[in-house]
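Below is one structure, written out as structure tokens, with a few remarks after it.
With one protein chain held back, the other chains of the complex are shown just where they sit.
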Amino acid sequence: MAYESYVLVCGGTACCSGGGTTVVEEFKKELEAAGLKDKVQVVVTGCLGFCEQGPIVKILPQGTFYVQVKPEDVKEIVAEHLVKGRVVQRLCYDPEQAKKLVAEANIPFYQKQYRIVLRNCGVIDPEKIEDYIARDGYKAIEKVLFEMTPEQVVEEILKSGLRGRGGAGFPTGMKWKFAQQQPKGQKYMVCNADEGDPGAYMDRSTLEGDPHSILEAMTIAGYAIGASKGFIYIRAEYPLAIERLQIAIKQAHELGLLGDDILGSGFSFDIELRFGAGAFVCGEETALLQSIEGNRGMPKPRPPFPAVKGLWGRPTVINNVETLANIPVIINKGADWFNKIGTATTKGTKVFALTGKVNNSGLIEVPMGTTLREIIFDIGGGIRGGHQFKAAQTGGPSGGIIPPQFLDTPIDYESLAKIGSIMGSGGLIVMDETDCVVDIAKFYLDFTVDESCGKCAPCRIGGRKLLNYLKKITDGRGTEQDIKDMEAICDAMNKASLCGLGQTASNPVRSTLRYFMDEYMEHIKDKKCRAGKCSKLIQYKIDPAKCKGCTMCAKKCPAGAITGSVKQPHVIDQSKCVKCGQCEQTCKFGAISHG
Amino acid sequence: MAKLTLEDLRRMRGEKQKEMEMRDASNKDVQVIVGMGTCGIAAGAKDTFTALVGAINEKGLTNVLIRQTGCMGLCHSEPTVEVVVPGMPAVIYGNVDAATAKAVVEKHIVGHQLIDDKILDRPSIDIIKNS
Partner (left out) sequence: MSKQLETMTPELRAFIEEWKAKPGNLIMVLHRVQQTYGYIPREIAIETSQILDVPLAKIYGVITFYNFFRLQKAGKYNIQVCLGTACYLRGGDDIIKEFERQLGVGLNATSADGMFSVEAVRCLGCCGLAPVAVVNGEVHGKLSSKDVDSIIKQYRERG
């Protein structure tokens, strides 16, 4: 028995509560009536995204995507689409949306994602070079070595508008051009795979899923700038990515796609791996180079820029994994193809690790200019557990916290900077009303203080001071003067720190002060944390109406703060309470709550 | 393997492209592709792989090619498995535990039916194939 068509009905939470279950029943009934029971299979699926448009129905093999399907629509879909083969236009997703930024790139209109960097991830076997080759792999290197001069390669990358995906967004072609213009001699090409941002794993997934694309891109860059040697600086915490890179390098060597005289072109290039050792600051270019040289990863003042004076004093280009993964596609499809995708200032796509309080966490790639709302609600399927969206965080410890009023901001480097955050490397963390922004700012500061290399005073001392203020506020000891002091420290750190880490470390504090001052004030004046996260500000209370006097909580309390006699309502002595929350967990009658 | 010349590389690409489309070389027309990135493995992709192999052997299927790939990006539903059966749409399943792996073989590959509650949407079109 083989079916001819399949009706996929989304069984995600949002769709089910929106009537998806009835839609399934209705389809089964109508198909039976139409005599198609054996030709069309009705399948309930996992969440297909697009939850606000649910219930979603997708018809395979055509891939037609129907939204907001009500049980009464089913009859029409069966009669029109499945019997006569005619798409029911009125139920298709608003085609106006299709004409957006990416129309020329041939994207099915309902799909928000577009994969350039991740083109091979989840498609090829990363341990087989033949799989990569079959999907236009090492085709760009052919073109570059046999049809283009180094100058033309740099020109093409400049024209594509590609900007560094590591965070700051410096034009990649410019970097290459600077290095190319340096006098001939030993130059180096370095891939920054030291992805240290907590909550981000874009580069790891790319390296694990498509290692050859990075090798090819580095070889292209080497040819363009005149380097014969490349290093991949990768986190030691990524054993699988390291293993797959090692396999890939070995295979490329065997086939002569790395090493001496590549493909008989006369160009030679080799790549070595160097392991990081868990220092966030080594994501900074100059610190990274120090680390490859075998030193403590302390940044140096720029200029001189690495493109002039880098590894062992030689001209060096450092590009991040995601930046490099774009290169072979740009060469193959051309700069004009690439620079049609994205916004006026930022071309191409961005990979995000979408995590936190979102239903569908995942690794996603969207065209620049996509809004946060599309990412979080259409792709991410909205907020978990029916909670409210409170904020999104981009750029990790160097980024800012974005409040709901900016959900419709199209994402590019400039627009994110304008609202006090940064693009960063691609961590995108979603928060709901149970997350406290002051606590989050403290979390990030704790991270940067721990990771500050200690070389310059603004970062070393400023970060520590900021963290102390945040601890004071979350402990309920803050004053309004503290806020003023924090603002001054933020400014000083931003202006006077030596490297990017210190300059941006205050962003989580600045952005929360800017958008969530009311919550800071609640912590300071009312000694209240509305999210219930700051444990020192929490008060546990027993509702005498619900308390049965079972004594369980009193037995569990490690501080002896709960008293009361059997079968009588108990009380908590706030002065003794250590806010461990065990009483609330223990109570079988829901009599204990906190606020 | 010997070092390639430009012509070798082009020839190899052509052959592999054909092979990937047909998978005729080994007479295996069904493909089962398991996402084996760090996150997939952490969620149990290795057990899934073993269960798939076990079920395929148990059914005595010789036309199934099972292989690994990197992260499909659907971290919320790891482990993920893509199943390609001729005459049926290629489908990605999420949360494929050992029991689902067995169902994939018995119901989807042998029975030509899709499995409820596990299908996920392909996140994006393929820019290499659709340019």
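Assorted remarks:
Order of writing sets the chain letters: A and B. Residues in each chain are counted from 1.
As a convention for this text, a residue touches a chain if its C-beta (ideal position, glycine included) is under 8 Å from a C-beta of that chain, and two chains touch if they have at least 3 such contacts.
Quick caveat: nothing in here was measured; it's all calculated off a predicted structure.
Across the whole complex, the hidden chain's contacts among the shown chains comprise A, B. Only one of the listed residues, A:L91, A:A200, A:V351 or A:I376, touches the absent chain: A:A200. Touch with the chain that is not drawn comes from one residue among A:A279, A:A505 or A:I572, which is A:A279. Of the listed positions B:L4, B:C39 or B:V64, the one in contact with the omitted chain in the full complex is B:C39.
Touching residues on subunit A toward the chain that is not drawn are 196-201, 204-205, 236-238, 274-280, 291-297, 312, 353, 355-357, 361-362, 393, 396, 427, 429, 431, 435, 440, 443, 447, 453. Taking the complete complex into account, residues 38-39, 41-43, 75-78 of subunit B touch the chain not shown.
One rule holds for everything that comes next: only the chains that are shown with their structure count from here on.
Contacts from subunit A toward subunit B in the complex involve residues 1-3, 6, 8, 11, 41, 43-49, 58, 60-61, 105-108, 111, 113-116, 118-127, 130-131, 133-139, 142, 146, 201, 204-205, 208-210, 238, 240-241, 254-257, 263-265, 329, 333, 355, 359-365, 379.
Of all the residues in subunit B, the ones that touch subunit A in their complex are 1-6, 9-10, 12-13, 16-17, 19-20, 35, 37-39, 41, 67-77, 80, 82, 87-89, 94-95, 111-121, 123-128, 130-131.
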